[in-house]
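Heads up, one of the protein chains got dropped from this complex, but the rest are sitting where they should.
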Amino acid sequence: MNASPDITERFKRGDKGAVARAISWAENGDPRFATLIADVYSKVGHAWRIGITGPPGAGKSTLVNEIAKALRTRERTVGILAVDPSSPLSGGALLGDRIRMEERTLDKGIYIRSMASRGSHGGLSRTTVDACDAMDAFGFDEIVVETVGVGQAEYDVVSAADTVVVVLCPGAGDGVQAMKAGLLEVADVLAVNKAELPGADRLIMDLEEAVHIRLAGKSTWMTPVVACSAARGDGIEDLIAAVERHREHLKAHDLDGIRREKRLAQVHRVLDERIAEHLWSGGGFGERARALLDSGRSPYDVVAELFSALLAEHRHQKNGAK
Amino acid sequence: MSAQDVKQVDARALWQEAFEGARKRDVDFSSVSGSKLKGLYGPEDASVDFARDLGYPGQFPFTRGVHATMYRSRLWTMRQFAGFGSAQQTNERFKFLLEHGQTGLSTAFDFPTLMGYDSDHERSRGEVGQVGVAISSLRDMQTLMDGIPMADVSTSMTINGPAPILLAFYIACGERQGVDPKLLRGTVQNDILKEFQAQHAWIVPAEPALRMITDVMGYCSTHVPQWNTISISGYHIREAGSTAAQELAFTLANGMEYVKRGIAAGLDVDDFAPRLSFFFDSHIDFFEEIAKFRAARRIWARKMRDTFGAKDPKSWMVRFHTQTAGVTLTAQQPENNIVRTAFEALAAVLGGTQSLHTNSMDETLSLPTEKAVKIALRTQQIIAEETEVAHVIDPLAGSYFVEAQTNRLEAEAEKYFAEIERRGGVVPATEAGYIQREIHRSAVGYQAAVERGSKKVVGVNCYEEDHDRTPTIEIHKIDPAVERDQHQRLAEVRKKRDAAKAKSAIDDIRDACKGTDNLLERFVAAAHAECTLGEIAQVLRDEFGEYKEPKIL
Partner (left out) sequence: MTDRKIRVLVAKPGLDGHDRGAKTVASVLRDSGMEVIYTGLHQTPEMIAEVAVQEDVDVVGLSILSGAHMELFPRVREELKKRGLDHVLLTGGGIIPGEDMEKLESQGFAKLFGPGTRTDAIAEYIKTEMKRRWAHTS
């Protein structure tokens, strides 16, 4: 299917409605996304991608709003993706992060998109990267992705970013929790938000100590711990400076290689999806698997049989093409 | 065990058996707040120590009422909330109500005023005068009170974010009428916490908003001593969908926060606590509401005396205004609303309210018409004059059921107080959206119950009639000319005033924002200098920032 020429043209003209539609296509698995992104892919790679994650209520959205505001004073344009979980029961979602970013709504240099996680985590990572690629190709200088970080599965999502900022705050689920949850593993920058509240100093100390124990001697990048207060607009500059330093660090340490690996991961995801779709919707594998299971075969047997069938089909296609 | 006891035990067992065995109607036997109800209450359900838990009217813990005589000395104040269109139109409605026997004024403001915008602000378009009166300047306030002797009436103003500014207009207006502020009587709602939680008309964030509230308490305790500086309101919490227990708990928790703030600001608790008043909803569940009012008095008295160390019995008392529940009114078969309102009003009276607003039958559709307002007022008059219920103080005390409900509500409120404390207090709990989420959960639960049919609403999910969308009763609409006229009036005010004086008054407010000087004092000066509401509120926005709601859903 062709990307509707109208949307591509509007996309290139800088019409936000077109990037919005492109992201919807990516979310819905609409093949028009592939066509569109291929058309504009030479532009991808310009933007710096900042992932913001952390427990619910840490102040991520408030912080994203402040970061965007600060970046705007530097004349940088910003694309924001705010991801929230879908309800596992209904498949629906309530997306409310925009409330905290309301002041940015009418800013021409800002685009904000709310996205629901929609079930599978692999799928979410794929869509997140697609959305970032779309915003990147659209021409934003900076891309900020907010996701809730509560379990392992979310790390995939943020690891699509160039710089991952993990946001924590004193009180609810503090440092130790975060370390347990492995949030520290993915952090390039640690932000302690609500720094004006009691307990913040303690949390900063704990985190610094943890970073030292974990990373000393093992890595060329020492994850900095930055204190900020999104509510008061304090520490935002420090946070942005830390992101900048990480960016310089990566540039000096094979950024292209790192990004290529990330793109490769995306190739994996898309390929997996493609194969799965081919198998389960088009290929009649579902019925075959059912029949084999009914005849008493083990799941492994069934897989072995289906897999060789797949390879045979593939070989056949290749020969047929000759 | 005497022979009589044995007989009673047998009787109980007999009843129990008959009751358990009988077929029951297929309905949800719970209160409107979803609290399960037994079929019968007895002494075992209502453990009450008479001296400790009830006492006498006018005495600690005031469960039975705040006055020794209650309605034998004076009936409750019949105070119908009114306000729409221009200051002049509302002034006429005020006079109409006073002529028909109303004993106090109560002002509803339009949304621009409630949010601190002048009538000619871009955001005010289409909203000027719609749900209340538009007051943007001292001049509007003077029109509103024209011909009404301000030394003789008590005026309540339902305003929160900009409450100190509107109060300043009122004080200045009184001074222009030649009335000493010491003689002014009335109330500003001034309850910003419940705005963040439920009603959602705000200007600045919590901390500066709370500072302005203590500024009002401080200023009034010396300059306007008869003024009720705050009306701690459960009404909007309930209307937003809370249960009775939540209304009670969150309202009193807010009240306690104001007390803490006043004390922290260096005020003596007995200097300001007697000027705190309350405002509750009277919902459709008759007994639960009566119990709620009684529990409110008891809890507050205990907290004020025992936790905050107040010594003046006036500081211990919950004096409260009540409004019947707007949310129980239906657009379908609107005349039925008269009946609902009558029951709700009766509950408020039996619960010992100090003043009462009864809703008009057409309020779900638009602003009330004069006829509907009159019927609403007459409803109160019928309760007061015909039913004879006002002759006896706290007539339901000792009812096993009512005492059990009073105890239950007190216990549920205590649980919420503990949870709020665990979350660092009312302000953090509100900023994090906890209280809003609790209210939302109840609202969604109730809506689902109505749609399932386990809670009934006549005309909505039972006894429905084919009705077309056009309401069958006359409705009241606001003339768009009101907005145009307001623009003109404001332009005139700005042109005629002494520009230098206005500017320096604004600068003084800015300085006070940066420092600690009493803001209300500066607002009064700005009112006299003809600064407008929007201009003053803008300084606050510039200096303190705007409040932003948390994500609830």
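Order as written gives the chain letters A and B; numbering starts at 1 within each chain.
The definition used in the following text is that a residue touches a chain if its C-beta (ideal position, glycine included) is under 8 Å from a C-beta of that chain, and two chains touch if they have at least 3 such contacts.
Note that the structure is predicted; figures quoted are calculated from it, not measured.
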(message) Touch as defined at the start, partner being the missing chain; which of B:F62, B:F94 or B:Y117 qualifies?
(response) B:Y117
(request) Specify the residue from the set B:V27, B:V444, B:A481 or B:A499 that touches the hidden chain. (result) B:V444
(request) Tell me which residue among A:L36, A:A58, A:L71 or A:A116 touches the hidden chain in the full complex. (result) A:A116
(message) Touching residues of chain B against the unshown chain: what are they?
(response) 111-112, 114-115, 117, 122-127, 130-131, 195, 199-201, 239-241, 330-332, 364-367, 440, 443-444, 447, 451, 457, 459-460, 468-471, 475, 478, 549, 552-553
(message) Which parts of chain A face the unshown chain closely enough to count as touching?
(response) 16-17, 20-21, 23-24, 27-30, 86-87, 89-96, 98-99, 102, 105-106, 111-114, 116, 118-119, 277
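The criterion applied here is as follows: only the chains that are shown with their structure count from here on.
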(request) Give every residue of chain A touching chain B within the complex, in rising order. (result) 57, 61, 94, 96-97, 99-100, 102, 171
(request) Using the touch rule from the top, collect the residues of chain B that touch chain A in their complex. (result) 424, 432, 548-553
